[in-house]
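Below is a structure I'd like to ask you about.
Only a single protein chain was left out; the remaining protein chains are all shown in position.
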Amino acid sequence: MRRLVDFILLLVGIVAAWQILHWIAGDIALTSPLDTVEHLGKLLGTERFWLNVAETARAFVAAALISLIGGVALGVVLGLSRTSAIVSEPILIALYSLPKVTLYPLVLLCFGLGISAKIAFGAMHGLIPVTIFTMKAILQIKPVYWRTAETMRLTPGQMAWHVALPAVIPEVLAGARLGFSLTLLGVLIGEMFASQRGLGFMITSAMGLGDIATIMAVALFLSVFAVSANALLLLLDRTAAR
Amino acid sequence: MINIRTRLLRYAAPLLIACAAFQTPAHTEEIAVTQWGQSLYGAPFAVGMEKGLFKKAGIDITGIIGSAGGGTTVRNILANTTPYGEVALPAALAAVRQGLDLVIVNVGTRTVAESTLVTMPNSDVKTIADVVDKKVAITSPKSSSEMIFLMELKAKGIDAGKVTRVAAGGYPPALTMLEQGAVSAAALIEPLSIIRKDRYRTVAAAKDILPPMTTSVGITTRDFARSNGDKLRAIIAGRRAAVEAIYANPDETAAILHKMWNFDPAISKEAVHNMIAPKMWSLGDFNRAELDRTAEGLKLIGELKEDVDWNKVVDQSFLPKDLQGKL
Amino acid sequence: MTAASDGAASGVEIAPRDVHAQLRGVTRVFPLASGAGLHALGPIDLDLYHGEFFAVVGPSGCGKSTLLDVLAGLSPPTDGTATFEDKPIDGVPDGVGVVFQEDASFPWLTVRDNVAFGLRRAGVDEAEIKKRVDYAIGFMGLRDFERAYPAQLSGGMRQRVCIARTLVLQPRLILLDEPFGALDQQTRLLMGDELLRLWRETGATVLLITHALDEAAMLSDRVGVMSARPGRFIDIVETHWPRDRDSRIVSDPGFGAVTARLWEKLRVESLKLMGTRP
Partner (left out) sequence: MKRGGLTREGWIRLAVVVAFVLAFELLCRLGVLPRTVVLPPSEMATSLWHLLETGEFTADIVSTLQDVAIASALSIALGFALGIAIHALPRLRATLEPLLASYYAIPTFMFYPVFIVVFGVSDRAIIAIAVLLSIVAMIASTLTGLDRIPRVLRKTAAIYRMGLARRALLIDLPAAAPHLFTGIKLAFAYAFIGVIASEFILSGQGIGYQIAYAYNNFENRKMYGLMLLVIIVATVANAVLDTIDRRLQSRLRR
């Protein structure tokens, strides 16, 4: 109950700050919260908006799946040997901190301008954090777990399923949450730079027209989506941690 | 223990390979048009598709891939299964210069009439000559906004060295600079200038200063031109019919743009009507003088060093016979 | 016999001695989220005599550390009074030093700077600091590691650093909260010897909290046995060891008797604890 009250208070605070900023900056720079919600409502009623959402969602789901499955697989492979983990960690971290947008032209050259470029770019953002978290988790499994599993004569499959997986799930979920956020960011940046559909494209084309109401409405839509999706993952995280 | 790890590794490896192999095909059956849905360049394609003029000409265009940048569109065309598209002429020339295997097969648009130079209503900048020793906002270095501005200065005999050009990053930021007094004038383009026409005063309109020049062209790969000449002819013929339909009925065009691009009806109407007089949309035929004017503009911004040998980059054979001519 | 709270203490005769720190009717109740309170400790009556070595044993969770926190002035008693050198304890009193179970060495300071930390805080002049730090470092056998950082030391060495850091302040009452809990048995015995040496040389009053019966029996003059929660003293055992003693005392014929008595009392309490667990 108190948490709910707190959350509502925070929302009120954000909306108030937004409103004040709107009064300072004016309509051209920042539409008011009410106008934004209204405009979003209008957008939600158009087929065009949902086509864009569907386009972004398709790329995002594919990229997120690649990030998650690929990241976990890669993390497991690299984490199984101490040497490969130590060798690869700085490389992965360097890749993580690279401004990947720099490489987007390369992605476009390889994948063309279609959805596959966006998927590839989204996955480039999300794959590495999932890999790093999984690898570290695998590496940190206590050796005594392996030995215990071995004395119980588990098959490798059983070992992976009953020992390794439960042991790494919290970290993998933490990595997945970050990967999820960055994948969405990657897809949207991809759409902002070179695309003809999707929410990112909607943003850039609204920017070109100085249509701040649409920008803010899309921003609101994305924020609500990202926050609720993350809250859901957080909940999953908490249940899994138990 | 090592044993287990090796075994686990064997389990994980196929998964990894499966991931690496996961790729979706990059090709579509659509053609590409620059600034699709954002500026009027692509209006003939909207009208042609809506009125079934392409089908009538013998080709079914299923959809249009648009994009913001000229270069992106060129690259996209080259990667497409139907490698035909309409792009900005400077982008096409840049691609040719970098050795990309493409050929220009028709003209798309032939005016920069949608460009203006605006200032605040109370500004003391009354004519384009007043910007001397002042700052003017363009979008970015070597952009078409800079090219048009420099051409305007040249046409008016003003020394470009006496005007400071400021790159704003886009048209809306340029307007912000103007409103904040950081610059005395800003380059602007339709439809943004129509949407915000009450806020600014037009100092100079390109349609009054600059003669027609080629702004966009249809391109394709030489490979595709050799093997799919019929398709090209059909596209160009369909587009020509659409351009004729636009001039015949601008109001209908505005309605189509409202429907297909979600343009505001009033703005759509004004934008289309503004482009009727300068004859923005070409039927497809080449005009040497108009081509050369763009080349001159590109030289002004340093994008082009020497003259273009148009005969090397243009192939007229896919135009309807009555539109083919000497370059 | 003044310390026994429920009359369970045996009739060991003690000459009247000078009371250094005193607890009277001390209880500690922690508020719970539900609104009720968790009765962790007491009521406790305890007299700590000047210069004695007093150990506290008890089943886990019986409030031993809470008792120490009250004496250290880290948490005030819910009820009752606590005094040190006849003054009520209100905040950390001057002259009290504490060594915790967890490693409390500052990882960002060298061993030497760790040991000097308290003196610098107290504004002691550098010459005096050097003298005292040199002594403490030598005393705790840290001479070779002066310039090292705690991360480069073993757990036992780090605990030495913490003891040295407390020692340099020349506390009159030293409170030790299971300081050797994380160390192996041999190291514990040797550290115990050093603790005894320190106690003899400084003449300080020492209160040691431990869960190891042999450690309590070997080191102390008196051992207080605490009940399961809420902790109170159910027995106070006098060891009668000579002041000049070391870990070899474990072979003394009387040693077995002391540990046996401690275990007898503690066993009942520990069983209670296990029985109450789900």
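As written, the chains take the letters A, B and C, and residue 1 is the first residue of each chain.
One rule holds in what follows: contacts are C-beta pairs under 8 Å (C-beta built on N, C-alpha and C of every residue); 3 or more make two chains touch, one makes a residue touch a chain.
What you see is a predicted model, and the numbers here were worked out from it, not measured in a lab.
One chain is not depicted; across the entire complex it touches A, B, C. Checked against the full complex, the candidates A:63, A:77, A:163 or A:203 give a single residue touching the omitted chain, namely A:203. Contact with the omitted chain, checked across B:32, B:53, B:77 or B:94, is made by B:94. The hidden chain makes contact, of the residues C:32, C:127, C:151 or C:274, with C:151.
Remark: the residues of chain A touching the chain excluded from display are 3, 6-7, 9-10, 25-26, 28-30, 83, 86-88, 90-91, 93-94, 96-106, 108-110, 177-178, 180-182, 184-185, 188-189, 192-193, 200, 203-204, 207, 210, 212, 215, 218-219, 222-223, 225-227, 229-231, 234.
Residues of chain B in contact with the chain left out of this view: 69-72, 74, 91, 94-95, 97-100, 137, 139-143, 166-170, 172-174, 176-177, 180, 182, 303. Residues of chain C in touch with the missing chain: 72, 74, 91-92, 96-98, 100-104, 106-109, 117-118, 121, 149-151.
One rule holds in what follows: only the chains that are shown with their structure count from here on.
Shown here, the protein chains touch in an arrangement that is not a line, ring, star or fully connected set.
Comparing per-chain C-alpha centres with the mean over every protein C-alpha atom, the closest match is chain A.
In terms of their C-alpha centroids, the spacing between chain A and chain B amounts to 34 Å. Within the complex formed with chain B, the chain A residues making contact are 28-29, 46, 48, 62, 66, 69-70, 73-74, 76-77, 80-81, 108-109, 111-117, 119, 143, 146-147, 149-150, 156-157, 159-160, 164, 194-196, 204-205, 207-210. Considering their complex, residues 1, 4-5, 7-13, 15-16, 19-20, 22-28, 32, 36-38, 64-69, 72, 75-76, 79-80, 170-172, 175-176, 179, 191-192, 195-196, 262 of chain B touch chain A.
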